[in-house]
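Showing chain A:
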Amino acid sequence: MFKLENPYALRRGRVAKVIKETENIYTFYIETEEQARPGQYNMLYAFGMGEAPITIASMEGEYLVHTVRAVGDVTRHIDELKEGEILYYRGPYGNTWDIERAHKGELLIISGGLGLAATRWVFEQAKTHHIKRLIHIYGSKDYHSLLYRYLYEHWHSYSEFYITLERPDPRWNGRVGLVTDLLREIELKEDTVVFTCGPDPMVKACVSLLENKGIKVYNIYASLERHMKCSLGTCGHCMIGPYFVCKDGPIFRYDLIREYFERKEV
Partner candidate 1 sequence: MEVKGEDEGSNYLIDLDSLVELFGILSQRYRVWAPKVKDGVIRYMPTSSFGELALGYRNIELPGYYELKKEEGYFTYTHPVNSLKELLHPPELPLMRVVKQSSELLFDYTMPNGERLCLFDVRACDLWALEVLDRVFIKNNPKPDPYYKSLRDNLFTVGVNCSYATSTCFCTTMGTGPEVRGGYDLLLTELKEGFLLQVGSEEGREVIGPLKKRRAEERHLQEKENIIKRTEGMMQKDFHRQEARERLYGRMDETYWEPVGKRCLACTNCTQVCPTCFCFDMVEKNGLSESYRVRAWDSCFSPSFATLHRFNLRQSIHSRYRQWLMHKFAYWVDQFGTYGCVGCGRCITWCPVGIDVRQEVRRIVQA
Partner candidate 2 sequence: MKVNIEALTRVEGEGGLEVRLKDGRVEELKLRIYEPPRFIEGILRGKPYHVIPDITSRICGICPVAYQMSGVLAIEDAFGVQVPEDIERIRRLMYCGEWIQSHALHVFFLHLPDFYRVPSVIELSKMDRELVLAGMDIKRAGSLIIQLLGGRTSHPVSLQAGGFSGLPETLEGLKEDLEEALEKSLWASKRLKPLNFPSFELELPYLSLVEEEYPVMGRELHFEGKTIRAEEFKEHFMETEVAYSNAKHGLTRKGKAYLVGPLARFNNAYEKLSPMALDLARELGLEPPMNNPYKSLLVRMVEVVHALERAINLVENYTKPERTKVDFLPREGEGYGATEAPRGVLWHHYRFSPEGKITYADIVPPTSQNQRAMELSLIRFIESLDELTERKILEGAEPMIRNFDPCISCATHFLKVKVHV
């Protein structure tokens, strides 16, 4: 009998750096030997609380980058981690953005709120791919919630990077409005490939707009969020139609999930 690896086994990673993004969102740089790909996620563990799936926002050298918003038990405790402390996690899980699809073409990324964490890495990698036009629309609730401010300059340097805030702010002289408002204004080619991650309603609204613009639904990819307990395709919580978001996703070609995603209570 061969011994199986225990997929529930947790690994330790030292927190090398912590960046405070907003009041309740922190970015952690974790020392790791892991290999991962953009779009994948890890299960982060907090003692006595349980686990939460968290996107790998990026890999910088030996550092895993995680951005965590404290909303509940696990995430609140993760956010209390200090430099030098240990994060316990397992992963990476899930699939990756199919960036090859955009090879020599146009790539549009749409990120809503914390969804930016899921698109950041592929966006960074897109720089090194042969992509003719790289557009990134990032919608944030308000000025407070803006993530990764320290990266915008760099992002601007190689892409059309737009930010829109839902709520105006005296410190903000950029765009105010919904992601869809911004999207409406942008000229897109019909074979543009779209990557998106954000709240379900935002994704739905963007897709319908993109379709109106003639974009093919099979060129749209969405990274979904669902309740997850195991990340191994066995706990059943994350199912959407025939798919397990944890292992078949979290990224889906939209035409495959549309029937389930757009329907109430599936």
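How were these candidates chosen? In short, all candidates are chains of the complex that A comes from, given by their letters.
The rule we apply is simple: a contact is a pair of C-beta atoms (placed from the backbone, for glycine too) under 8 Å apart; a residue touches a chain by one contact, two chains touch by 3 or more; residues count from 1.
Predicted model, so just to flag it, every value in this text is computed and none were measured.
Picking from 1 or 2, the partner of chain A by touch in this complex is candidate 1. Within the complex, the chain A residues that touch candidate 1 are 1, 3-10, 47-51, 71, 85-86, 88, 225-227, 229-230, 232-237, 239, 241-242, 244, 247, 259-260, 263-266.
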